[in-house]
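See structure below.
Missing here: one protein chain of the complex. Every other protein chain is in place.
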Amino acid sequence: MDIVVCGAQKPFVRGGAEQHQENLVAALETAGHRVDLVRLPVAWEKGRLFDSPLAWRMVPVDADLVIATNFPSYFVQHPNKIVWLLHQHRGAYDGFEAGASWSDFAWDDVSLEEQRLLTEWDVAALSEARTVFSNSGVVSRRLARFNGLDSTPLAHPPPLHDVLHPGESGDYVLSVQRQEENKRPHLLVDAMAHVPAPVRAVMAGRGELLDEVRRHVEDAGLAGKVELPGFVPDAELVELYAGALAVVYVPEDEDYGYTTLQAFYAGKPVICAADSGAVLDWVEDGVTGLVCDGTPEGLAAAIRRLADDPALAQRLGAAGRERIADLSWADVVARLTAP
Amino acid sequence: MTAPARLAVHVGRDVPEGLTAVLSALPPDVQPVAASAREALPEGSVAHLYCSDVLPRRPATPYAVWRVPGADADDLDVPVIADAGARHVRPGDLQVSLRPWPDQARPVLPFTRAGLRRLRDLPARLVGEARAGGVSWGVPGETQSAAQLDTWPTLAALASAVVATGEELWTALAWAAPAVTDAAGARMLGLTPEEDVLVGADPATRSRLAAELADDELRAARLARSGWQTARSHLPAGVAAELCRRLGIPRTGSSASGLSLALDALGTPPHSLVRRRARASTVGLPGAVTSGWRPDREEHS
Partner (left out) sequence: MSSPDPTSAEAVAQLRSQDVPANPEPETPLRETAARVTARGRRVAARLARRGMAPVLRRAEAAVGFRVQRMVDARMERMVADALDGDPAVSQVREIAERGGLDPDRARERDEAVHGAHVNLELLKGELRHLQETLDELGMAFAPGAGLAGAGARYAELRESVYALERRLRTAGGAPAAAPVARATSDGTPAVLSSTLFDYVGFERRFRGDPDAILTTLVDRYADLLSDHQPVVDVGCGRGELLGMLAERGIDVIGVEPDPGMAAEARARGIRVHEELAGDWLRSVPDGSLGAIITTHVLEHLELDDMIELLELAAVKLRPDSVFISETPNPASLIVLGNSYLLDPTHVRPLHPSLLSFLCEKAGFRDVRLRFYSPAEDYHLPMTAVDEDVPGWARELTGSVNKGFTVLNEVLFGPQDYAVIARTPPAPES
């Protein structure tokens, strides 16, 4: 089949969505399809919100199948359109609702009319799709709550899934994430103050908050206990996963988060927070990891519990590995291209 | 320039009520032509629409049937069109409603209407009920206020849930209100109970169902979206588009008015910002944003 994968991109920004679209293209090609990736720029702010959807509306796409991935690429018109939704315009929905600083929607007439119109447009564009999949239960729940639309969660293996492997449990908890506001990096730093030696924390990943978090570590006198190496090459990252005691991932209402799945591939339990969104699709308290209350003390208690009981950590990690045993790109491709 | 696809229409003794409206609402690149079994088919006919009283034993394919009362077309494996609320309607039939779509109506799904209630200092849980001669509104379980019937659109747009029948139910669906009605009300508008509206047998049940809806955000959203879409699909334009789709009439489209058609199809209000932006960004490209004017249609020459 000739398949066009559609994705929106903010120029010069590369994140999970861009990587995800490329992985999808690769998986479809492996299955023997001819695939092209079509990208158009997107602007998120209110005044220009509808420009990119309208542009997608007018793009002539000739293919046997079109798979749209994120807002607003699903506005593309095609008789055989499948949507595998990574996210909608979060600033107009959940970000707006939570009053997130990154959403420019406010409780005024203009914002609400824009939000209403976007809801209507989303319903129209997504209703045209032959099937709507989402990448997680959280995205499906948002689609049901905000747009009244049904969708089927469809999970896929994370990057590095083919090289990640279990290993000897070490004396550190690992965090792998971009150091950004909604990932709440300060929470782990604060928690480490309540965790006795020799347990350390390794926080891999860059991000706009990296310097601020490093200063926070200095100020709290935790220099020996919290490491912030910044960017870590893939090979080292795989070994960091293999040698960790557990993986800490406490974002606020995450859509997907590869960290959870990567931890499971490495056979490590995941400690998350009760409001971590899609992470909770995977982490079941006391089964595949621990769910804390989102306070530094609560997180520290969870880390201590695993440090004191390595057998428990191993058992939870093994259960996590079991949980992702069925994930495969071949399965994802089969479901996306099913007639 | 491609010739328009033609839909051969076989009219019988009576012209069904909604036929003119549906044919008028066909996409600009699909032309209806009158046809008869006695004559050669008009050139370029790609599909047929038979009124059921003149449906021959061997209809030309592909075809659809308009179910005319008294000449019912049952057990057909083709698209069937009927007037909304007609006696014999099977699931999947296209139903045509000639009710006018309320002015100014636009879908406000539960999340947005909750925001508007907050903005307008209205209670977070608000149920509106349309009764004979007036409407009432208030928080479920508390004292209800009365208002004139002409305030109904405001309640239809802002309430967490509404109870209504007939014209008021239609208005509520146009505003995408999560709605509760009675069995007759649902049937008359061609709505599927539980999917498009909730149905209660008596006033007390209906009030209770509305109060429950006000608390169930997920269910309210689904119901509101579905009810609104179903009502819209009964409009002649919706029926015409779906008919073309089911008959497999190819869309040639026209770049001349594509941008406007796209905006229209998404339901964009006439004075919205995005329309102005689209117009502004195409001033140098005459014809890119029009209101449906097609230079290839002879009547303009």
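Note that the chains are named A and B in the order they appear, and that numbering of residues resets to 1 at the start of each chain.
We adopt the following convention: a contact is a pair of C-beta atoms (placed from the backbone, for glycine too) under 8 Å apart; a residue touches a chain by one contact, two chains touch by 3 or more.
Because the structure is a prediction, the values reported are computed rather than measured.
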item: Touch with the omitted chain, as defined above, among B:Ser45, B:Thr154 or B:Ser281; value: B:Thr154
item: For chain B, residues in touch with the removed chain; value: 9-13, 15, 19-21, 23-24, 28, 31-39, 54, 57-58, 98-100, 104, 108, 116, 120, 122, 129-132, 134, 136-138, 143-148, 150-151, 153-158, 164-168, 175, 182, 184-185, 188, 203, 290-294, 297, 299
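To be clear about the criterion, only the chains that are shown with their structure count from here on.
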item: Geometric centre distance via CA averages, chain B-chain A, whole Å; value: 38
item: Touch list for chain A against partner chain B, complex; value: 47-48, 50-51, 53-54, 57-58, 77, 93, 97, 107-109, 112, 114-117, 119-121, 123-125, 127, 141, 144-150
item: Touching residues (chain side chain B, partner chain A) in the complex; value: 106-112, 115-116, 118-119, 217-218, 221-226, 229, 258-259, 262-263, 265-269, 272-274, 277-278
